[in-house]
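One protein chain omitted, others in place.
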Amino acid sequence: MVARFMSLKEAVSSSVRHGDTVAMEGFTHLIPHACGHEIIRQGLRDLTLIRMTPDVIYDQLIGAGCARKLIFSWGGNPGVGSLHRLRDAVQDHWPHKLEIEEHSHAAMANAYDAGAAGLPCAVFKGYRGAELPRVNPNIKFIECPFTGERLAAVPAIRPDVAVVHAQKANKKGDVLFEGIVGVQKEAVLAAKKSIITVEEIVDNFDDVPFNAVMLPHWAVGAIVEVPGGAHPSYAQGYYKRDNAFYKAWDEIAKDRDSFAAWIDENVIKGGPEDFAARRNENRA
Amino acid sequence: MVARFMSLKEAVSSSVRHGDTVAMEGFTHLIPHACGHEIIRQGLRDLTLIRMTPDVIYDQLIGAGCARKLIFSWGGNPGVGSLHRLRDAVQDHWPHKLEIEEHSHAAMANAYDAGAAGLPCAVFKGYRGAELPRVNPNIKFIECPFTGERLAAVPAIRPDVAVVHAQKANKKGDVLFEGIVGVQKEAVLAAKKSIITVEEIVDNFDDVPFNAVMLPHWAVGAIVEVPGGAHPSYAQGYYKRDNAFYKAWDEIAKDRDSFAAWIDENVIKGGPEDFAARRNENRA
Amino acid sequence: MTDYTATEMMTVTAARALKNDDVCFVGIGMPSAACNLARLTHAPDITLIYESGTIGTKPDVLPLSIGDGELCETAVNTVSVPEMFRYWLQGGKISVGFLGAAQLDKYGNINTTVIGDYFDPKVRLPGGGGAPEIATSCGEIFLVMKQSKRGFVEKIDFVTSLGYGKGGDDRASYGVTTRGPSRLITDLCIMEPHPVGKHFIVTSIHPGVTREQIIEGTGWEVEFADEIAETPTPGTNELTVLRDLHARTAKAHEGQQ
Partner (left out) sequence: MTDYTATEMMTVTAARALKNDDVCFVGIGMPSAACNLARLTHAPDITLIYESGTIGTKPDVLPLSIGDGELCETAVNTVSVPEMFRYWLQGGKISVGFLGAAQLDKYGNINTTVIGDYFDPKVRLPGGGGAPEIATSCGEIFLVMKQSKRGFVEKIDFVTSLGYGKGGDDRASYGVTTRGPSRLITDLCIMEPHPVGKHFIVTSIHPGVTREQIIEGTGWEVEFADEIAETPTPGTNELTVLRDLHARTAKAHEGQQ
């Protein structure tokens, strides 16, 4: 991989294929919503979607019929309630059946870490006394060869494509994350390809601290400048989380028709350039 | 553990016991030399010393007779040559026999990471085709339960005491590392007790970046202000590596008598306050 | 002061259980309110950690999500999510974890995954998130939950996170060495695990609450301790601080759009 600057349309069409395994990350902060919309617009199908907290972004992709399978650890609208499209897919197979593979946060975080580290699996102290191992064959246990302690193991996450949003790229294509950095760096390092949307592209990173959370240009893929591209999530230093939208989503997504109308109006008829206005409405 | 400010003498006498396992870390940068001298002055014996790169600091401790065992991955004077005291101890048992447990850097880095993460062992892609597993029983192999891939395992490092040097503490006892941060944070998190020497104690960390490399006050032990305490190593932003001293050490340590004379003059008759002058001589 | 709601009583009681030197893993909702109330009253130095990676955060309003920007802006330090789960939670650095549940049994095992069968659920809940490892890695666990027969059940449909398992020493049989759910704070009472059997027994009843109400709100056979305290009522200052916090929060979250 090496950084290439392009449009969001080109980034998605050149990086994502039907049936791909796609990890769109961002832990509450920096969720790549604009790219999620582009994936819906391009009509991608049969995706295996990976994400610790599916959240509104995957509620939209699942409701729009892009997903065949979901790998996740917490599927709610944070602080608001359920993800109605996810629930409808799981409980009533609408718009079609959705396969799920469920983990804990610790398992997913370790699996991204293992993916970035080139390991086939992550080993951690997890799932002790918990029931998920009964229903998820991708949770196994091994023994520490020194102490005999029983440790959980899950497969490393190695997505075909990682999609993340960051504050800045410089003109070389180095990427900077600040604030709540989640598992974004790990997701990109673990993936075969990556799409990184950023708030802005700057000349250089001369004023960035030594130990900043960064990805060098030769470790990333497509870079797209999409101001506001994380809305209704936020970008520290640029705009605040649109908590009102998260609350409003509850009503929009509750009903299949109102959801479909919202997608048509805001996604199908929209484009990445719409996000800049949303940024301005939520200025930090 | 919770931060307590004290003198170096008190920090060592209250934290380190004969026979303890002690990890003094700092990867070329921020090596806690002042505390090493204090351990020699207090005549501690039978220590198991852990360090990726034993370096001049452990050459001094080994030559002074403090160590029973050394766990390490590269034992040289970087860019200069051998560690003569280490070599004399291994080859000719002077001042007494030194047991060694030898790893690779990757193994040690993973073992610190595992110690910080509360795991009994580290699992990594290591030692493939290498001979150390034949001579070190603390290197074993396990199989990935998903792919069958053979992976190396080493015990996590969980020292009794971690000793590190950092740029700053604030008055609450939060500690800041900047620049080449090595495995210092991991060593402290993995240890039961810790001693942290710092260049200076400041009022607060208001201007520190969100994602700085830090330890909060409730995760550290003794904090001691020792300006210059990393000399002849360096502290980014304070003083440069004294490369000339590293070269001079080769001559000093080559001979048992000249080594003993140096220790007597500079360590036994010295104190932590001597390091401030060394800082001034090597200003950045 | 008698002018308080059952939720306020529960929140204040939970806050009082926290100490000034605790390092607390905070979830969204009631735990967040309780932890921040403790910080703004008797425990100013308490360390609050949210799983988004924010360590030692001091938000002025309650976050809607576990990753609101203010958590990072007011934190001592923000680390990656793998580091949070590996070095801080699994590494044993957290003294108290707060958990709630959709279903809870008398041994403090909790379900936040599904109602009904896992593969054919009646209700699909959000899932475990951080809870399975919070439940086993924190020094102790405080459970906070409003009582109802639907929530306090004899047998939970799915064990998302371990409490005392089947009771007695069962928790340790999973290799878990932490203490487990040391108290359950509800809108009606405080329950604590039986020293041997580890099933919850009522040890303190909130003022004005009857034993019948507690029995009515519990799906298992309630056991009362020999000596039962009356839970102290919320203080004026605690209620003022809590209500101010909620008012600031409501204003901040509705102020947008």
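Letters are used for the chains, namely A, B and C, taken in the order the chains are written, and counting of residues starts over at 1 for each.
We take it that contacts are C-beta pairs under 8 Å (C-beta built on N, C-alpha and C of every residue); 3 or more make two chains touch, one makes a residue touch a chain.
Everything quoted here is computed from the prediction, not taken from an experiment.
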*Wait, the hidden chain, what does it touch out of the ones we have here?*
A, B
*Pick out which of A:6, A:135, A:202 or A:219 touches the chain that's been left out of the picture.*
A:219
*Contacts of chain A with the missing chain: which residues?*
2, 113, 116-119, 174, 186, 189, 205, 210-212, 214, 216, 218-219
*Since one chain has been left out of the picture, which residues of chain B touch it in the full complex?*
27-29, 52-53, 72-76, 78-80, 82-83, 86-87, 90-91, 102, 104-106, 109-110, 112-113, 124-132, 135, 149-150, 179-183, 185-186, 213, 234, 236, 240-248, 281-282, 284
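As a convention for this text, only the chains that are shown with their structure count from here on.
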*Please flag the chain sitting at the greatest distance from chain C, going by CA centroids.*
B
*How many angstrom between the C-alpha centroids of chain C and chain B?*
40
*asked:* If I count partner chains per residue in chain A, which residues reach a count of at least 2?
replied: 124-125, 149, 179, 181, 213, 236
*Where chain C touches two or more other chains at once, by residue number*: 72-73, 78-79, 86, 90, 137
